[in-house]
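Note that one protein chain is taken out, while the other chains of the complex remain in position.
Chain nomenclature is as follows: A and B, assigned in order of appearance, with residue numbering initiated at 1 for each chain independently.
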Amino acid sequence: MLHRLQFTAKKLVRMALLLLGVSLTAFLLMDASPLDPLQTNVGQAALGAMSPDQVAKLEDYWGVNTPAAERYLGWLSSALRGDLGTSLLYRRPVLEVVGQRLGSSLWLLLFAWAASGALGLAFGLIAGTHRGRWPDRLIRGFCLTLSSTPSFWLALLLLMVFAVWLEVLPIGLSVPIGAAAESVTLAQRLRHALLPALTLSVTGLSNIALHTREKVADVLDSDYILFARARGEGHILRRHVLRNVALPALTLQFASIGEIIGGSVLVEQVFSYPGLGQAAVSAGLGGDMPLLLGITVATAALVFGGNLAADLLYGVIDPRIRRGAART
Amino acid sequence: MESILTVEQLSVSFTRYSRGLARTELSAVRDLSLTVEPGRVTALVGESGSGKSLLAHAILHLLPRNAQVSGTLLYDGAPLTRDRAETLRGREIALIPQGVTWLDPMMKVGPQVRRGRVDAASRARCREVLDRYGLGPQVEELYPFELSGGMARRVLIACAVMERPRLIVADEPTPGLDVRTAKRILGHFRELAEEGAGVLFITHDLELALTVAHKLVVLYEGQTVEELSPTRFRAGEGLAHPYTRALWHAIPENNFL
Partner (left out) sequence: MRGNRRKTTLLLLIFAAGVLCALSLTGELLAETASAADFSRKNLPPCPACPFGTDWMGRDMLARTLAGLSLSLRVGALTAAASGAVALVLGTAAAALGGWADALISWVIDLVMGVPHILLIILISLACGRGFWGVTAGVALTHWTSLARLVRGEVLQLKETPWLRMSRRLGVSRSALLRNHLLPHLLPQFLTGVILQFPHAILHEASVTFLGFGLPPEQPATGIILEESMAYLTTGRWWLALFPGLSLVLLVVLFALIGERLRLLLSPAAAQE
């Protein structure tokens, strides 16, 4: 037990250091950017028309004149107190914007995460158990094509087919245009989230399927499967293959969090879905550094959190770790 | 005596890629013939790489798909086809493999020995066979990584005798064991033969084979070159093939010549 606690504590410290590294890297990259936030947001013409006083006030607002180190330390100390600054575009606290956008993306992300994991596992199992035969060739070809397809183009295709050509699904957004948030029904929400969720599910699928296939192939080539066959065992797939593929599948599933979030940036942009990914693009294009920094740190936290969860679950599921730890 | 297993002119070859663009046929076993009689231990002796493990896999029809097999396999007087092997394996024909990697690392010993069955009869039989090899009830709750080398071999033997097989194929079941443990494991094979099963003991270790076998079959470069009794071999009588003579000379006490 003590061993597990130590392990968890070590992982947590590492995660905190990594988050610190991510925030510093992101901050330095933004600081290095030659793009002038004033010009991007106010515009050359408007700037020219302003008095030096007004320009100075704006420069203060966008933080142009403070040294980088001071700004980072300032950001860090308030971040540790739970204040990630104020979004320049939305003029609201970053934490609030991130929270609200994440809330709107969450179902999309969760659905895509679960769907790509489940389908990927199923495809990987089918392909791995039919190695070299047509189901395997079919799935491998499908996965190769999928992983070679840019998700935003797939989104465009789906839009063209379902929204423009067949006119069965809406063009985008999370709710019908002009509808008040309270009056939107669940059915409407689902209809609007269907295409984005579908596109996003496909993003992570091929990676999980192909890796699962490799693992299944490894397991099927193992001595213990040969022995199970030599003993005339039935249900080898359920009894041995699934059991031994479960752990790698778990790792793959949690490792795909980053990919799903990355994909959501593109998919939300195409479908004008007001989620975290779309906010990241707006923040980047608009020079909203505090928001972009906040989003980067938040997504990194999700990814590292996923890794941590996988590590901890491993300790619970894998008898070699569970029992090994109990003995020492 | 009527043999339980007859192998005649078995050959096994593989297709594989060698360097460059060439594809070659690799023949691993060329001309293997032997018989196994009930109540006796037949030892197949050959150095590693001579293709002896392939025999075990060929008998059980477990060879990979790129393997081409020809020759005759008879079990209990009738051809051992794939269908027949599939119904017989685990019931009448049992394999005792090399070591702990042949146990599912994620499954406890008990369920593995019982092949997943949970009825009272299976539990009792499992208890019985594990007991026979000195493995207590706590062993059923262990995972393979928690077993010592000797324990793992005994678990594998227990797996094989669960169903009271008539033919036992033991494929190099002793490497990595100290001599005392290895001798004890071999003693178990002799016991199984005395109870009426035919035992095929495949090994590279001539001295171990001599201690346990009723009959010695020598495999050299994929061919069986000699079949004789251990007593005749020890005496060095009628060793026809140069490889067998080399084997005989390799035994320390014969070296004074």
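Convention: a residue touches a chain if its C-beta (ideal position, glycine included) is under 8 Å from a C-beta of that chain, and two chains touch if they have at least 3 such contacts.
A quick note: this is a predicted structure, and the numbers were derived from the prediction, not measured.
Of the listed positions A:L108, A:A127, A:A249 or A:L266, the one in contact with the omitted chain in the full complex is A:L266.
Only one of the listed residues, A:G99, A:P135 or A:G258, touches the absent chain: A:G258. Among A:Q6, A:S33 or A:S78, only A:S33 touches the chain left out of the display. Only one of the listed residues, A:L73, A:L106 or A:L157, touches the absent chain: A:L157. Chain A meets the missing chain through residues 17-18, 21-22, 25-26, 28-30, 32-35, 131-132, 144-145, 147-153, 156-157, 159-160, 164-165, 171, 221, 258-259, 261-263, 265-266, 269-270, 280-281, 284-285, 292, 295-296, 299-300, 303-304, 307.
Simple rule for what comes next: only the chains that are shown with their structure count from here on.
Chain centres here are Cα averages; for chain A and chain B they lie 52 Å apart.
Per the touch definition, chain A reaches chain B in the complex via residues 132, 222-224, 226-233, 235, 239-240, 243-244, 246-247, 318-320, 323-324.
Only residues 57, 60, 62, 65, 86-91, 94-95, 97-98, 101-107, 115-116, 143, 145-146, 159 of chain B touch chain A when the two sit together in their complex.
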